[in-house]
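Sharing a structure below in structure tokens format, with a few things to ask.
Each chain you see keeps its place in the complex, though not every chain is here.
Naming follows writing order (A and B), and every chain is counted from residue 1.
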Amino acid sequence: MKLWEDAGSALQKLRSKRPLIHHITNFVTMTDCANATLAVGASPTMTNAVEEVEEMAAAADALLLNMGTLQHWTVDAMLLAGKAAEKAGIPIILDPVGAGGTAYRTESVLRVIQNIPVTIIRGNLSEIICLAYKKSGVNPGVDNHEKTTVDISLITRIAQLLGTTVVITGAADAVSDGTHSVVLGNGCPMLTYVTGTGCMTTSLIASFAAVTDPFTAAAAGTSVMAIAGEQALADGGNAGPGSFHQLLFNSIYQFKADSFHLYGKVLIENGTK
Amino acid sequence: MKLWEDAGSALQKLRSKRPLIHHITNFVTMTDCANATLAVGASPTMTNAVEEVEEMAAAADALLLNMGTLQHWTVDAMLLAGKAAEKAGIPIILDPVGAGGTAYRTESVLRVIQNIPVTIIRGNLSEIICLAYKKSGVNPGVDNHEKTTVDISLITRIAQLLGTTVVITGAADAVSDGTHSVVLGNGCPMLTYVTGTGCMTTSLIASFAAVTDPFTAAAAGTSVMAIAGEQALADGGNAGPGSFHQLLFNSIYQFKADSFHLYGKVLIENGTK
């Protein structure tokens, strides 16, 4: 399958280049995000002082903005770093944690997407729908908050409304750049018993985005986490979230270029690159 | 035993309801607190921006305030969130980390308990005695700082002075709401070789407080951590604190309603609910 071939090549390139991923991220999951970035083969930096984020972003191969524990000074840092990343021509990956959860949070996320040319956005269904609706003024077609799965037409429409590559993770994961869309079928429920598996997925996506196109990066990063989760569960992670958590880093580290082909599940694919 | 029956029922309710526990907490142990909250079956949020903590607290099922790495802006956030929690009628759980350690810390903790109707306070002996003395002006009966164990009359008196449910954790753990008091006998020394086991205990107590009365919540949360510690040690955690740390989350996750009855040790009990 073309997608898994591209993902496998990207992983080899990632490990050979060891790209620098600058994170402005939340305080809860930052250690795990740094370790996920290292495990896949990239190199994380994580400073968030307004005095230096422009220099950090300009020296990086990708910039990741995660809104988890936002403060006015981290949002300021994101805007400065985002402008520097735009100037440097590196991809910008956004994790709009909790968008829609509070007025301040939604407003801050909008400030970021209105001022920074974001390349890829990853979130759960409610966060991404909130963003698409707030940015475009168009309801992407979800009538109630109880919808918990995403179909291929919904992810495509949302990517078109947002004008970026979009990843929605959940019971199933979906990726679209507005033209090319997939619904992916890997993962396991134990991933929801470890904080930060969503944030770590965004770190993996950013690591791939430093070496390949946004669609491939989004699908590859999402699939590494989902497949690594399945393997961690099989390797002893079913004993509980403590074991699972640590085995996850082993599985990301041991992930091979052909693991996409061997274990990856594409449930539906529409369009091509 | 009535206490363990109540605790078991609360655990079932907790896992069925999956309550939202909003934390304003310290930066050292927040990841572990989030993971302990997930492992027991509740759902953690952890933002601390003054712009949004009121909305977060109002949407939560319990509010946890942990003074560990306090800053003037986190204390401001605690006061705002505490007022919102009071208005919403949800329980407020306080972890007065390091009370008595510095003037600023003691003063900040007092500001919190004088302005916010705290439901449960959990700390070690010196923190709790400092708080009881500072709040009431009455020495709770400890003549020197070398006292390291707590007896049933001391915990009862402290709860009465503070006018809340109180948990003191240490070599033995004790819980009192001023009328009903217990000294508990589970736990193991390896818990002191992992940072944040006290903070995590407070997260577990807050998770239970969202679904049951303060006394049951305090005893249940404290006992889950202490019993999970014993099980983690038996399951391989005696190899060292790294293994123990991860196994602890497995044990919390695997904790069952009848585990209280099977493994819980009440050393002394005074009064009844």
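The rule we apply is simple: contacts are C-beta pairs under 8 Å (C-beta built on N, C-alpha and C of every residue); 3 or more make two chains touch, one makes a residue touch a chain.
All of these numbers come straight from a predicted model, not from anything done at the bench.
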item	value
Entire complex copy count, 2 subunits given	3
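Simple rule for what comes next: only the chains that are shown with their structure count from here on.
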item	value
Gap in Å, rounded to a whole number, between the CA centres of subunit B and subunit A	34
Residues of subunit A touching subunit B in the complex	27-29, 31-32, 68-72, 98, 101-105, 192-196, 239-243, 245-246
Subunit A-touching residues of subunit B, taken from the complex the two chains share	27, 30-31, 34-35, 38-39, 44-49, 51-52, 55-56, 59, 73, 245-254
